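With one protein chain removed, the remaining protein chains of the complex are shown where they sit.
Each chain gets a letter, A and B, in the order it is written, and its residues are counted from 1.
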Amino acid sequence: MKRNDWILIAVLTLIPAILLTGNIIAAQKIASPCLVITVDGSTFGIYDLNEDRIIDINGKNTCTIKDGEASMTYADCPGQNCVHSAAIGKEGGSIVCLPNRVILKIENAAVTAERPDAVTG
Amino acid sequence: MNMRKNLCKAVLGCIFSLAGVLLLSACGSSGASDLHEAEGYYFDTDVELKINDKNGEALLKKCFSLCEELENTFSPSSSSSELYKINRRTSDTVTVSDDMADCLEEALTWCSRTDGAFDITIYPVSSLWDFRSGKTEIPDEAAIDSALAKVDYTKVHLDGNELTFDSPDTMLDLGGIAKGYASAKIKKMLKEEGVSSALINLGGNVSTLGLKSSGTKWTVGIQKPFADRGETLTTVKSSDSCVISAGIYERYFEKDGKLYHHILDPKTGYPKETDLNQATVISTDDAMSDALSTICILYGQEKAEEFIKSQGLDVTVLFTDKNNNITWFPEESSDLSAS
Partner (left out) sequence: MSAKRIAYLGLLLALAVLFGYVESLIPVNLAIPGIKLGLANIVIVAVLYIFTWKEALAVSVLRVVIIGFMFGNLFSIAFGLSGTVLSVISMALLKHSGHFGIVGVSAFGGVMHNIGQLAAAALIVEGFPFLWYLPILMLAGLLAGILIGAVSLPVMKRLPRINDF
């Protein structure tokens, strides 16, 4: 076998290894709670709850992520139900703006039902 | 050329380490945990033990023999037990074992602190109802009245290991505290053996020592009243503490649409009317958790909170009302709850 073969094999090992690591990190990220915004049934965007930001949704709604919670801070609809909805955090939940068909939803909500080590009487 | 050789080695290293990583992950997490578990049946209930220690098996045996010993001290029904013999004494003064003396001392403190709302001389009444045997009959009113006349903890005096009764028909029932005393004793023994991580579950009285092998606190589920065994309302994180629930759902029967549960009122001789389905007490004192959980049911939420405040007790209580809604006391304790 030529030296170049070894180098080639090394490169061909490293590239998938790096990709695999990236995938695993990405998978862990996906598994943590995140905010998914859908408009009219199609995904508008997926956002990390740990990053404070303001998301403009087609100029009709504004979603604000702050301190790990997401809330609808603006809607151009008359009802304003979504604006008055309680903020949603990593425990899950959703906020819906029906007139604009915008849905804020927490995916991969934190699972609270860990199997206990023992149960009281 | 030399560089290339090194490169060659590096490449080989890469491949082998990758293979190594893959192999390791394939082997799974057969970590160095020394968790030993066992179940037994003592104190009329299931006993579950988890011990993280390399001597776990020997320690489990030791725990169970301790359970047997304590059962033989506190069982009200086994004819060979110390309590059985005390209740059927022939003289007014008896000499009791150290365990009996320790437990009685603590129990009598709770009797006087609650001014008899919690009373360990309830045995004549509790044996009449006999919830332990699964009886579903309301005792005769006259029988309850005559039994009730025998209930009075002030007729019991403990001086060291000398136990004196003012009346020959006073009988003791340590059901409201003995399991807490037992788990504390088992925990103490394990500590002395150098164990740093264990969980003791005496029929739902859950006492923990240290942290789990994973380095996290133990998770204790709070039984949902009247739901299937094991279904939980919430969970709490526990380390070096004792979590004990008392509730009207544990032993009960229904008759003519009325629920008769096993937490009897020493003042009336009947199941205590209460606004709670359950009270869970978390503290570092197992016997206190045990006694106080029953006291909370007897008092109801409001009076129980007052009692804990006035006595300055260092406890956390989770009250479960008739609709299984939960409230923490003190309120800020809800962070104990595992989220």
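Annotations for the structure displayed:
Convention: a contact is a pair of C-beta atoms (placed from the backbone, for glycine too) under 8 Å apart; a residue touches a chain by one contact, two chains touch by 3 or more.
Worth saying up front: this structure is predicted, and the values here are computed from it rather than measured.
Touched by the hidden chain within the whole complex are the displayed chains A.
Looking at chain A, the residues touching the absent chain are 1-2, 4-5, 8-9, 12-13, 15-20, 23.
Criterion: only the chains that are shown with their structure count from here on.
Averaging C-alpha coordinates per chain places the centre of chain A 42 Å away from that of chain B. Put simply, chain B touches chain A in their complex at residues 4, 7-8, 10-12, 14-15, 18, 45, 48, 50, 199, 201, 203-206, 212, 218-223, 229-230, 232, 235, 243-247, 250, 280, 338-339. Residues of chain A touching chain B in their complex: 3, 6-7, 9-10, 13-14, 17, 91, 110, 112, 114-121.
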